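Some chains have been omitted; the remaining ones sit where they do in the full complex.
Chain naming follows the written order as A and B, and within any one chain the residues start at number 1.
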């Protein structure tokens, strides 16, 4: 069992504290981008939600690519408990480290939402009232996370240098081709419960989202284990 | 005669079942992106079709690049019977495998449309009533497919690593510079007959589209055979 759950091969051994700091900071910045650009988009778009979502998409796709470029060599740039779970199932990260990753992802994500609120002079503490429920939303999250894991596992194996761009481009597409705008990430889902803005989700809708995400992630992991067998010797 | 019809050199021999699965899954995800983002764009755009098409374009260009990155090394990432035909004429893929590719592309494409409908809580079974007829539409499809084949054959020969990005960027442009929004793909055309949404096409218009696509593909294949002769020995 290895502790190298990196999307990228690390340049050198990275200490545990730096790994966790990278994972927390990266997830915080991701949520600041998602929630902040959602607020800005909604404020400026004059009621046209497509324009607000285009802005939200541009910011998220661009920002996510940069965060994976910068933090990938340090922590693997998971920023996502579903991704960490898949690497744990593949035994590319130990269970203890995986649990620590998930914890700092959750804490970082919430900090990022609060930073976005502070930047936009919103109350820091909020709870979303935006229901996103029903089987179509859950299926959307399953598809969204399935595609994300397929993208990550395919790139890590076949084209590692393109991984940051591929993940950013994938989310750019997924904001639009899924009915749920593709959260695809339990830590993001949790954090967005705490923002009653464009990007928020009511806590009552969160369990369905997370269930869909985990189902999609597991399906993708199983498929890719068959499609790209790791034994090459 | 070779069976290596890849846009990218495969990392290792890929079994037939994995090739066909990659081709089917990739085409399914492509159609889910095209049709899903079309539905989302139209729902949010408040009646402004340019905004809906910008969203559709961003999602398709980004998603297609990612799909070619991930599936290119497995199946060549054709996702398109016109592309497969060109490689068959160039004797870079055998006739039997080419026929199998076209079949799974068609089946995958339809499955992708149905997945998009399920995500957006639309009836799964639909038939488009959107007529896209006339010589200008056919000529548009010929130009669109001509440019696609020129892009693919030029990149594969001259800059293989840029192929996924180039194809995504080409389609980004082609959604706008052709009057038909550049289907450029018989499997996509067939699948979009089964969606009565933004991206749909009435079955009555499909034969003209496919005829234009094949004419454009053959013209591009002939031109590129002269422009980039393959004999280098």
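In this section, a residue touches a chain if its C-beta (ideal position, glycine included) is under 8 Å from a C-beta of that chain, and two chains touch if they have at least 3 such contacts.
Keep in mind it's a predicted model, so treat the numbers as computed, not measured.
**Student:** With 2 chains shown in place, count up the copies in the whole assembly for me.
**Tutor:** 4
As a working rule, only the chains that are shown with their structure count from here on.
**Student:** Suppose a student superposes the Cα atoms of chain A on chain B; what rotation angle should they report, nearest 5 degrees?
**Tutor:** Best-fit rotation on C-alpha atoms: 90 degrees.
**Student:** Report the inter-chain centroid distance for chain A and chain B in whole angstrom, where each centroid is the mean of the CA atoms.
**Tutor:** 28
**Student:** Inside the complex, what are the residues of chain B that reach chain A?
**Tutor:** Residues 11-12, 18, 21-22, 25, 29, 32-37, 40-41, 44-46, 48, 51-52, 54-56, 58-60, 62-63, 65-66, 69-71, 73-74, 115-116, 118-121, 164, 168.
**Student:** Contact residues on chain A for chain B in the complex?
**Tutor:** Residue positions touching the partner: 47-51, 53-54, 57, 61, 134, 136, 139-140, 143, 147, 150-151, 154-155, 158-159, 162, 166, 169-170, 172-180, 223, 226-228, 232.
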